[in-house]
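Missing here: one protein chain of the complex. Every other protein chain is in place.
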Amino acid sequence: MSQELTLSELPAIHGAMAEFDTPEELLQAGESAFAAGYRRMDAYAPMPVAGLAEAIGYKRNKVAFCVLIGGICGAMFGFGLLEWMTVIAYPHNVGGRPLNSWPAYIPITFECMILFASLTALVSMLAMNGLPRPYHPVFNIARFDRASIDKFFLCIESSDPKFRVEDTLQFLRDTGAKEVSVVPA
Amino acid sequence: MATQENLKISELPEIPDPGPDEIIGPGHNYATVTERIGGIVYTPWKRWPGKWWIGAAIAFGFVNLLMLAMYVLFFRGIGTWGVNIPIGWGFAIINFVWWIGIGHAGTLISAILFLLRQDWRTSINRFSEAMTLFAVACAGMFPILHLGRPWLAYWLFPYPNSMWLWPQPRSPLEWDVFAVSTYGTVSLVFWYIGLIPDLASIRDSAPHLWQQRIYGILCLGWRGSAIHWHRYQKAYLLLAGLSTPLVLSVHTIVSFDFAISIIPGWHTTIFPPYFVAGAIYSGFAMVLTLIIPLRSWYNMRDLITLRHIDAAAKFMLGTGLIVAYGYAMEAFFAWYSGDKYESFMYWNRITGPYAVTWWLLILCNIALPQSLWSRRVRHNIGLVWVLSLVVNIGMWLERFEIVVTSLHRDFVPSSWGIYIPTKWDWATYTGTLGFFMFLIFLFVRMLPSISIFEVREVVHHLRHPREAYQEKQ
Amino acid sequence: MKHSLIPLESLVEPVKKQATDLQALREKLAAGRGPAFWRTLDEAAESEELREYVEQEFPGLSGQIPQGVDRRSLLKVMAASLAMAGAAACTKQPKELIVPYVRQPENIIPGLPLFYATAMPTAGYARGVLVESHLNRPTKVEGNPDHPASLGSTTIFEQGSVLNLYDPDRAEIVMREGSISNWPTFTGEFSTAAQGIVSRKGEGLAILSGATTSPTLINQMSTLLAQNPGAKWYIHEPSVNPAIRSAAKKIAGKNAFVAYDFSQADVIVSLESDFLNNGPAALAYARQYAKRRAIDNGETPVRLYAIESCPTVSGSIADHRFPVKSSAIPAIAYQLAKACSVAAPDAGTPAPDWLNAVAQDLQNSKGKCVVVPGEFQPESVHLAAWALNSALGNVGKTVRLLDGVEPDNTHTLEELTTDLNNGRIEMLLILGGNPVYTAPASLNFTTAIRKARLVIHLSQFSDETSLWSHWHVPEAHYLETWSDSRAFDGTTTIQQPLIAPLYENKSAHEVLSILLGKPDQSSHDIVKGYWQDQLKGANFEAVWKTSLHDGWIAGIAANSINAGGAVTLPPLQQPAISDLEVVFRPDPTIGDGAWSNNGWLQELPKPQSKMTWDNTVSISPKDAQRLNVTIGDMLKVTVNGRTTVGPAWILPGHVEGSVTVYFGYGRTASGRVGNNIGYNAYAIQDASTPWYAAGSISKTGEHYRLANVQETQTMAGRNPVRATELAEYRKTPNFPTAEEPPLDKATSLYPEWPYEGHKWGMTIDLNVCTGCSACIIACQAENNIAVVGKDQVARGRHMHWIRVDRYYAGNDIDDPEIYNQPVPCMHCEQAPCEVVCPVAATVHSNEGLNEMVYNRCVGTRYCSNNCPYKVRRFNFYLYSDWNTQSLYGARNPDVTVRTRGVMEKCSYCVQRIQEVKIQADKENRPIRDGEIQTACQQVCPTQAITFGDLNLKGSKVAQQQALPRNYGLLDDLNTRPRTKYLGFVRNSNEALSGNTRKS
Partner (left out) sequence: MPQLFRPSSNTIAKVSIAGVVLLLGSTLAVAYIMDRGPWTTSVRIAPEQPIPFSHKHHVKDDGIDCRYCHTSVENSGYAGLPPTETCMTCHSQIWSNASVTQPIRDSWASGKSIEWTRVHDLPDFVYFNHSIHINKGIGCSACHGQVDEMPLMYRVNTLNMNWCVNCHRNPAQFIRPRSEVFNVDYAYPPNQAELGAKLVKEYHVQSLTDCVTCHR
């Protein structure tokens, strides 16, 4: 459902939304929108679409870096803990083994590394994606529920300097969108 | 709503299996897969099949048995079990190793097959991950239950305490604490991340507002943004990368529980690889045991196809052969090492009081599974199912062999003994089986048991084979 | 009454014990810590309190020792567990009371144990002991090193006696025909009844007692008999063979005792004698034997030939064992006599081929050999043995004839039965003992006893006999009352009590003095009174005090008789039993049945069978094969038409054509522990042939579950025990390590852990270990080790910290080599158990102790799995009895009472180590070698166990570990055990190479 709006009766809007049937169309639309100079936009798909993010100008993905840091911290924590426990906190003669039996500490060190890294992966991914975020303007579009099922959307946001409702809507229609609508904020 | 028109699809009577070459049946589109898989989740309980109710009820019965067994254990003591001196470990550790082994298929399928780009994993990874979690939950119980003073189990964690005492990290049991808890956590994370987009799909296709709300919360407001997908895939890839060494390390460490000790039959270097192989072996067996009934109950023959079963069966065969190699090596060491204790141990396994279990295990784990070489066998669903059960039993017997026969006759003849499990041992074991099944039953009802968005990708790839390749780059 | 218990328990804190510092002990006792101060009001008050709570606790006793675990209430379990979790977990400690004395006796310092010298009479004969007392609470019995019949060691029974004192099943009050009465009433009625008798000069008065050597008692009796010529004194000692004394009497011409001195012997021939374990002088003999067994300095050890039907403790370390029917021993004795050219009647049967070799050996060592007659052999054997010894010139050297210390001219149980049946007896006074149960069935004593008009029974338990008595008077435990007794050599000990009677317990002296018309005399007055007369003149009080303190009265000993005229051997009474022979023996751990309610002794594995909680019918492998019997099959044993049914035990080394049955079981009025277990062998005993008789056995078809602690009987191709022949040893002294050299120190990934300070270690000399098992029970008493009951033992959950493994070797199952190997914790320097404990509950002390911290243990049992010696024990249930308060008294306050779910094991008696260390530290001196003794070491009759500091130059343990015979169990695992063994060396007779066992 789309409605014709005149600038006068325009409420605060989040952006202009175009709906496509296939990932390929969406990908093209995204590319042309970027080519047309739009920068503040987002594309929505029920499954990962290769190259889509890059198409709309997404550059650097920092998840990997965070995970690396997490892993290093984990390993250091694990080994440090064991060393401290057995050498400093309460040194015991255990079966005649040296206080610092470092080979025996490797398994736990490794596990700690994995644990920290994995948790960092989850947290950093969600954090950077700004999730959890149950409310989002795009959900105002009635057909957007198909975005998680079988339809593909491109949304050029009002915050984009080149954003002009009519032009943008028109531009989106020209990209061959099946349906185009304004996203109320 | 968009979903209404598709409801019919889930009611199609019989869906044929597309055969050993297809990983998905014909005529599927993005919507239909959503509908087929999601449909199960939000079908009103009135329409749940009777089979489910009966199965769940039986499983729940065993959960109660488990509760009773625990009550007896805590208030009367570990003496209610069959353990003694010299056999200080019995069912508890056998079951622990068995469950943790089963728990290995999930992460393996999700992570390793993912890295290996095996597209057939898609329809079974979600399910086997769930299976992993539940198996680990069962496994995790035993190390605590088997303590003489379970209420002090927290002493195994390093926390600042008024005794200024700390765990003793040279002990493989301490390694277990970290390995198992890490494995549990990471599997959960991996599983949950995989679920997020599908939960969103459920949110958007569920008929009732309360369902939409619940899944809306669970999916954290996922909206399928391209950039989110990008980070999402990166995170998932990294997790897969991390889980792969993890899954190998966990059973390696479990095998250290034995390999680190000096008991003949335990103290051996072959254990880590052969435990890991055994774990995967039993894991795939359990996957098959579960998905074969599942696909027919829920009309998913076109999503879990002969292709999957065939591949899993091959995996079983392969890992089974590694395990066989392990056995062979044990025998070889026993002879080649020239160690009198080692050779006696092996001889005692074959001919001693527990010889029956040993021969049964050879039958279950090595002899029978060889039939999987034959394509006809692999494609006979019923037969594969039976074989998967056989392997499950065989792997349990293997753990029994390792734990009991090694301990009951070790070094000093005067202290040799015999182990006879009591009714409470059995109650605890079957109890966890019930607990496991009960969780599975809940899972298939409450959550999408197949990764919907990955199946969408499959649908997409089938349409555009060329891109399918590029996309993986 | 919980708090009345606290004075005992709340003072549980480290205390100063001086078991080994005897000088200090003497001074302390000499300084007037004697009995005179005993019965002061203070102790009276103290004991009142004790008595009170025990009585209060008694009725509702819930904690049965064997099945107790099933009866633990949830609360108890949780409370106990939390108590152990203690301050560690986030739990608040329960409120605890301190109850100080009202008036503190000056000789008691709370926290410091006192040691009192006394003696425990066994079958009348004294063994001197030192009893450890915590606040007047006897907790542990040790041997008295100065006492000739103890020499610092004890048997299993002295150790077990503490538990009997606190046994909740003890009789507590005077009973009259089953209803509660009291002592005053009894005294009243008894004296009136007595007056009647006395007026008739004792006509119709019969007094039955066990064997006794108590001068006071004998004196009381003789006074009584003098006043009442009509009265008769009968003596019944179920497990003692009267032939020993009758033979001695024949030899000496008067009441005498034949004593041996093995320290001078080169050759010993045992005619079915268990001289190392049985009899009033066993401990002394064991010590002498061990001394002569020494080989490390080139000595030639004594050679022991054991000729016996059923393997005994002594037989198990014999150099040659000849399985011979018990009934054939007399013939053998005569043949041996002949072979040594001693005039002896014809034995009928031809002598076995080996006999001449033995005879030859004897003759080669004239004056340096001993022939020991079996305790249960008839007079003829004892006479033959004497004849041999005198012919071989041993008399005066290795054999001595001493004045007898037992009363003379007493009557037997048979006579009593006849007199009863003839209605000659009106009043029967039974002083101790349990004749209704122990009388041979042939006497039908139960019918006889009914003939008496008044039966008065004095005994510690209300037993089978009490049920047939009109009056039952609770007898005082030897730790509760005054008395005296003498050792085999006449050494006399005043038995002083360590605690006032817990209940209304009375001694035989007190009962007798009623008859003597002094009803109000206390044991103390009687005993002291008697000795005042004896030790006239000399400053009595001083002598009395020293005697009490030393544990024996100076200057009183039996003179030796140098007469011993030549004896003429009677013709053989009966020939060897041709068909099946049934041999009767007291049970190795329960004796004649008097100990059957003692959980420690019940759970103590029998030296040969390693079986607990039952008596078996021991049968030879051949017979078992013939009758197709397996262990546990029920056998019906028939003797003279009387039958009993018991489980079979196949005993390698048992002679063919003979079965051995044991007394002491099948009791019905023993108590919660001893009731209805095993079978009653008295039920088939015939008074005429009490120790062996012709009989028959047959399978009933039933099978019985026996609880034994050792499944595997052989060494299964490993050699935990390493033995060799003397000749071999001379060639390769390091024979134990010759084949399997221990790994050299370099074979380790880890750097050596330095042990600068003390370095505790232990050696166990297998060459002298007889497997008597005293160490096991001493350890149990010292370390509060719980009794778990038959079912748990059968499940492999017994708790003994030190076990004695018994292996059969050689290639002849009918006459195997028998080896005993005590196995405590090895305290490995590279302990496998420690590495695998996830909570550091077992770690190494810097003195090399393998510490087990109960309160840190969470119970993974991994340590036990990984212990190659399997010396760790686990509390699968709440085994320690936390309910039965009377048992609290027996506990050693220096050792934690373990709770459910924790591991435990030998600690090298670390509480003793700590106490000596603290003591030495306070006195600012180094610890002397041998100052610290572990419980097992202290009790060992042959001193096979040595404990000490390996870093201390010249310490005995260091020397022994330097010996070539020294080896470590499973040395090849590189666990570096601190407990080492000294290999067994067999001194075989080459002339018998045919019979020589290959090692």
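Annotations for the structure displayed:
In order of appearance the chains are A, B and C, and numbering begins at 1 in each one.
Here is the rule we use: a contact is a pair of C-beta atoms (placed from the backbone, for glycine too) under 8 Å apart; a residue touches a chain by one contact, two chains touch by 3 or more.
From a predicted model like this one, the values you see are computed outputs, not experimental measurements.
Among the chains on display, the ones the left-out chain touches in the entire complex are A, B, C.
Note on the undisplayed chain: of the listed residues B:T43, B:N161 or B:S296, the one touching it is B:N161. Considering the full assembly, C:N846 is the residue among C:N421, C:S560 or C:N846 that touches the omitted chain. Subunit B residues in contact with the hidden partner, per the touch definition given at the top, are 1, 160-165, 203-204, 209, 212-213, 216-217, 220-221. Not every partner is drawn; the one left out touches subunit A at residues 90, 132-135, 139-140, 142-145. By the touch definition given at the top, subunit C reaches the unshown chain through residues 3, 7, 9-16, 45, 83-84, 86-88, 90-93, 95-104, 109-112, 843, 845-847, 849, 851, 853-856, 894-897, 907, 910-911, 913-914, 918, 921-922, 924.
In the analysis below, only the chains that are shown with their structure count from here on.
Common neighbours of subunit A and subunit C under the contact rule above are B. Per-chain Cα centroids separate subunit A from subunit B by 30 Å. The multi-chain contact residues of subunit C, meaning those touching 2 or more other chains, are 832, 835, 837, 840, 843. For subunit A, residues touching at least two other chains, in rising order: 90, 92, 94-95, 97. Every residue of subunit C that touches subunit B in the complex is listed here, in rising order: 69, 72, 74, 77-78, 81, 84-85, 87-89, 710-712, 714-718, 720, 792, 795-797, 803, 805-807, 821, 823, 832, 835-840, 843, 856-862, 864-866, 868-870, 872-878, 900-903, 969-970, 973.
By the touch criterion stated above, subunit A contacts subunit C in their complex at residues 90, 92-98.
Interface residues of subunit B, counted against subunit C in their complex, comprise 75-79, 82-89, 146-149, 151-153, 155-156, 161-163, 165-168, 170-174, 177, 257, 260-263, 340-341, 344, 407, 410-418.
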